[in-house]
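Missing here is one protein chain; the remaining ones are kept as they sit in the complex.
This part shows subunit A:
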Amino acid sequence: MRELLTMQNVTARYQSPDGELTAAENISLTVSQGEFVSIVGPSGCGKSTLLTIMAGLKRPSEGKVLLDGEPITGPGGKIGYMLQKDNLLEWRTIYKNILLGLEIRNRLTPENIEYARGLLRTYGLWDFRDRYPSQLSGGMRQRVALIRTLAVKPEIFLLDEAFSALDYQTRLTVTDDIYSILRREGQTMVMVTHDIPESVSMSDRVVVLSGRPARIKQIHTIELGDLTPLERRDDIRFNEYSNEIWKELRES
């Protein structure tokens, strides 16, 4: 597998009037094309910081981040980022919301618009294109947010606690939904979560971080085959993985 994203000895610090804070220290990680990787760690350990650095929204204090062999300099066209809230614009219809990313990047070409429309059709939102976000359920809104990101054809997807605002039932179906869509599109995904079962159900590898400053403690390879997140939850090994990771986290 081709190496898509590489972090080399990345250290991230934050400056504030109260002092300096080291959020992450000496992180080295490689993500291959088509791979799903989760990052888990104690709350407030700096997981999200790592994603922000991968997205080019924050520069690492030390170390290098390469995407496709090239250093990341800013939030460019190759990265798709999803946040905890769907952040749909209430004053735009679903259709207009989905075009937002293309609009911002000045890439509203007929082909790109057609591609976005195709995504709406494929993922069952075509009939809702003229609705407003407030008329959709939480799960559907999250799907719209995903399509908005897919529309700009990113090479890698970064999910920052993207499901934690949803209630448990919705979360299970939405993770299944998003997982299938991303797999179908052949996407690469890095996600940050505090939910261990969620990380095991959705990824090929789980990176466990220590408490602040975050360092890589362990990387688990999840071998549950080609199962969907919901099917994985029924697998006997699912609990073993979850327990192992949970114990590791507790020790930190």
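Keep this in mind: a residue touches a chain if its C-beta (ideal position, glycine included) is under 8 Å from a C-beta of that chain, and two chains touch if they have at least 3 such contacts; residues count from 1.
Here, contacts and distances are computed from a predicted model.
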item	value
Per UniProt, the name of the complex member that is left out, chosen from "ABC transporter permease", "NADH-quinone oxidoreductase subunit J", "diguanylate cyclase" or "Response regulator"	"ABC transporter permease"
Per the touch definition above, residue among A:109, A:137 or A:243 touching the missing chain	A:137
Touch criterion as defined above, residue of A:21, A:100 or A:224 at the omitted chain	A:100
Touch criterion as defined above, residue of A:81, A:95 or A:238 at the omitted chain	A:81
Listed residues A:123, A:163 or A:238, member touching the removed chain	A:123
Missing-chain contacts mapped onto subunit A	55, 57, 74-77, 79-81, 83-85, 87, 89-91, 93, 100-101, 103-105, 123-124, 128, 131-132, 134-137, 139-140, 152, 173, 176-177, 180-181
